[in-house]
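Please read through the structure below; I'll follow up with questions.
The complex appears here minus one protein chain, its other protein chains still in place.
Note that the chains are named A, B and C in the order they appear, and that numbering of residues resets to 1 at the start of each chain.
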Amino acid sequence: MRNLSALRRVDPVGKIEGNVPENMTTQPTASPQSADHKTLLAATDLASVRGERTLFADLNMHVRAGEVWQIEGPNGAGKSSLLRILTGLLAPQAGQIQFRGEPIQNCREAFHAELLFIGHKAGVKAELTAIENLEFYAAVQGQPISAPPYELLEKVGLVGLEDIPAQRLSAGQQRRIALARLWLTDAPLWILDEPFTALDVSGIALLEARFAEHVAAGGAIILTSHQAVNSAHFPLQRVQLRYQY
Amino acid sequence: MWRWLHPYAKSEATFALNQKLLPWFLIPGLVLTIVGVIWGLAYAPPDYQQGESYRIIFVHVPSAIWSMGFYVSMAIAGLIALVWQIRTAELALLAIAPVGAVLTFISLFTGAVWGQPMWGTWWVWDARLTSQLILLFLYLGVMALYVAFEDERAGGKAASILALVGVINIPIIHYSVYWWNTLHQQSTITKVITRFESPSIAPEMLWPLLVNIFAMMALAGALVIMRLNNELLRREVHRPWAQAILNQEKKENQNAV
Amino acid sequence: MQFDSWSAFIAMGGYGVYVWSAFFVTFLCFGILALEAVWRRNKIREEAQRQQARSERIQKAKRESST
């Protein structure tokens, strides 16, 4: 029942010539000002312009521990741009993003220490093996792998492929290497761009199980996906972006 | 600083300011150019060593001075664009770059034309000419980087960064080239000109030179303003203020015809 | 006036080619820049007209589709 009530739909977040309702947050209880301590990431009045086109404007999000947010919208609506703005890779045209109440440009390092971002370019080095790729990311996240994470690779279905350079693996397998980072991190906030692409059914189920685990442990996830996300195990918030002309 | 700059972050305000400034550059520029050129060509006395050929100085020195000056102003625009995220400053940078490059080209051309009667060769690896040549490359780099970007905002920012890196390098380049030139002794335009730049230069030559220096600054400044205004209108062609101005201009043109 | 006649002025003591070509190229460059700026302005004006016509068409289409 709880899941159903959490499944709220946010309607047009994009702005057309200034006639948008003032408050677009999906938090009926908490207003942006009274963000409680559970709020991980708060975005206020975000706007993004690509070239001459406004992707979205006056976008507000309040991501709290234990929530999964799905950004929806057609191609070119600005989903990836929004995610990259939320990570701080891209500067928004207007608006502010706060992490634990602090503007992210003031706490970059602390924010990035608690953030895991996987874009559609996954950051997997083609010349390195799965294990070497994972060892690098584990080490720079501050959690060196003590024993080779064969179990982990087994979990994500890369058993026996750990010593082969990533370039000889299929797209889906390379994707799995990147996603294996989800089992190596204790970052509370995950931002994932199309995590389900190139994954088979078992991979998707595995990922959803991991999402549920993360959310139950007090994490939060922001993701984009063309697929419907099975929200049986966690509350799902949706943000709808529209294509703006 | 920001408070002072902030109004001009709006294209409309910058455009209005430019429209007011334009006559103050254009009219004195044209008048001073006519005065300076006639004075320099016809009334200034000939040089006791070089005869009439020295008159090239009246275009060579102004263009050389302002090619450097415009690069610095371009870099300042780039700094403003990067630090305060002001888009009009990016546009100013892009308006200055081609004008500065043309000034650099003029100084190179006139230098070469001067070198021919003096030393019998079109090109001497003289310190001034060499550093002007490098300056031309720097200008070309900024412009090439800008046009290489599909996204004009990204191109503007990249060009700003490059202009700043360049302006840190310019004094180093300048002095290294002069040092290199003294290492490989040659008779040079630089020496000829430093003679004119010394305080002992005859006032009959100095005054027309000063007039020409100001004339070229005003004219080049007017060109920059025109380009900047064009760029402002082009970027905002869908905005009401720009359309109002363009419609107005169209009517005026039709009335004139 | 430093020169006795027009022909002396043109000849520039034998350096006429150099002096005049230097001045000519300088003003040619400025002229080209100025003309380019004016020509560009005309282009922008045409572009603005196209834009206005287009946005009018879009408005019209919107009105028709909403009714």
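Simple rule for what comes next: a residue touches a chain if its C-beta (ideal position, glycine included) is under 8 Å from a C-beta of that chain, and two chains touch if they have at least 3 such contacts.
Here is the rule we use: contacts and distances are computed from a predicted model.
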Matching the hidden chain's UniProt record against "Heme exporter protein B", "ABC transporter ATP-binding protein", "NADH-quinone oxidoreductase subunit D" or "Carbon-monoxide dehydrogenase medium subunit" returns "Heme exporter protein B"
Which chains here touch the chain that is missing from view? A, B
One chain is left out of this view; which of B:Ala154, B:Ala202 or B:Ala244 touches it in the full complex? B:Ala154
From the list B:Val59, B:Leu91 or B:Ile134, which touches the chain that is not on show? B:Ile134
Among B:Ala44, B:Val177 or B:Met216, which residue is in touch with the absent chain? B:Val177
Based on the whole complex, identify which of A:Pro74, A:Gly123, A:Gly172 or A:Gly218 touches the chain you can't see. A:Gly123
Suppose we count only contacts with the excluded chain; which residues of chain A make the list? 87-91, 108-110, 112-113, 115, 117, 119-128, 132, 136-137, 139-142, 165
By the contact definition given up top, give the residues of chain B that touch the hidden chain. 82, 134, 137-138, 140-141, 144-145, 148-149, 151, 154, 157-158, 161-162, 164-166, 168-169, 172-173, 176-177, 179-180, 183
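Throughout what follows, only the chains that are shown with their structure count from here on.
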Quick one: how many steps at least from chain B to chain C, stepping chain to touching chain? 1
Count the C-beta pairs in contact for every pair of chains, then give the pair with the highest total. B-C
Nearest whole angstrom, what separates the Cα centre of chain B from the Cα centre of chain C? 17
Could you list which residues of chain B touch at least two other chains? 238
Among chain A residues, those touching two or more other chains are none
Over in the complex, which chain B residues touch chain C? Could you list them? 37, 41-46, 51-53, 55-56, 59-60, 63, 98-99, 102, 105-106, 109-110, 113-114, 116-117, 219-220, 223, 226-227, 229-230, 233-234, 237-238, 242-243, 246-247, 249-250
Residues of chain C defined as touching chain B within the complex: 1-3, 9, 12-15, 18-19, 21-23, 25-26, 29-30, 33-34, 37-38, 40-41, 44-45, 47-48, 51-52, 55
